[in-house]
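Left out: one protein chain. Kept in place: all the others.
Showing chain A:
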Amino acid sequence: MTEVFIYDHVRTPRGRGKKDGALHEVPTPRLAARVLEAVRDRNGLDTARVDDIIFGCVDPVYEAGAVIPKAAAFEAGYSFQAPGMQISRFCASGLDAVNLGAAKIAQGADDIVVAGGVESMSRIGMGMSGGAWYMDPSVNFPAYFMPQGVSADLIATKYGFTRDDVDAYAVESQRRAAHAWDSGYFKNSVIPVKDQNGLTILAKDEHMRPGTDMQALASLNPSFQMPGEMGGFDAVAIEAHPDVERINYIHHAGNSSGIVDGAAAVLLGSRAGGETMGVKPRARIRAFANIGSDPALMLTGPVDVTEKLLKRSGLKLSDIDLFELNEAFAAVVLRYMQAFDIEPDRINVNGGAIAMGHPLGATGAMILGTVLDELERRDLNTALVTLCIGAGMGTATIIERV
């Protein structure tokens, strides 16, 4: 099979996903176009040579509908010869776009693929594309559907994490993200979003709350107790995990991922593709995998998919220098660390979505880039990127520097 390399990656800063967020004025295709422009311009890419543009987008409706990467390619001025495709695997879409692009290259179908994702959560609200998963009783009943936050609280209950545990994790995420920004770790990859006049709209992640402490978090009420108790979801959780007597509600806005707007793109290619572009590879896609997992716990897929991926790739946990696991909820990361006995200094070392936000379809591509930058900065070799996924799934990718 053809080897697949990462040649570059960029992301936008993440804007607060509300009407007063800085990126709210930027339509979804424009947000996506900005990262397409950046990978083109940074690499002198002849876009007629782009074999595919694969973007994740979780709510691809209204302006985000109708194959958003092709739409964005028009706005970015890409060659008409560059095709586009939108995919969704919920929160891992951005990473699955990379994996799918890698698969096409590995198979020999493509030489150059721009993979990434976009989500303007302030403009297209979460869930706006509907879905049988949560609506249709023929589906949501067997799926043990519940809001993800209830699942996160179920994980915490089942695996014994306390409110202090999750809040402490969140405080550390904020501290790490602030430190990384202050130290300039993100500066090569975050491209400011500018207007048509070249004026900057947003240059830095907007969702962060540096200096957050335990006391500040302690004042927040649990977010998922109400739907859990009133909506019947705690009963669903308990039926799926009958060893649980009652749910310990500990997640809130401060220890869950932030709702934000953002886009990211990763430039993938074969060795031949790199030669065509005239750029040097930065890393190799070593292996990737997907898995379905317990739908009620929903967010423990990273544990299952990591086991699967290590087995398939022949790598050991100790071969992985850095782990990047999307901080959907603090308990997701704590459970992953618990399952594999991972020290805090090997995982999410520059913070994550609790501090900086989680633009659903884009996050997978973003955190892949973040950990690649960090491998380079620390001069380490191997990283594993993974995300938990709605309905109980996991996606993971292992990259190696070259």
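Following the convention adopted for this analysis, a residue touches a chain if its C-beta (ideal position, glycine included) is under 8 Å from a C-beta of that chain, and two chains touch if they have at least 3 such contacts; residues count from 1.
Quick note on the criterion: contacts and distances are computed from a predicted model.
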| Looking at UniProt, which of "PepSY domain-containing protein", "3-hydroxyacyl-CoA dehydrogenase", "Cell division ATP-binding protein FtsE" or "Sugar ABC transporter permease" names the chain that isn't shown? | "3-hydroxyacyl-CoA dehydrogenase"
| message | Touching the hidden chain in the complete assembly: which of A:Val4, A:Val236 or A:Leu267 does that? | response | A:Val236
| remark: Given A:Arg246, A:Lys280, A:Lys311 or A:Arg378, the residue that touches the chain left out of view is A:Arg246
| Absent-chain contact - pick from A:Phe5, A:Phe90 or A:Phe145 | A:Phe145
| Residues of chain A in contact with the chain not shown | 127, 130, 134-138, 140-141, 145-147, 227, 230-233, 235-236, 238-239, 241-246
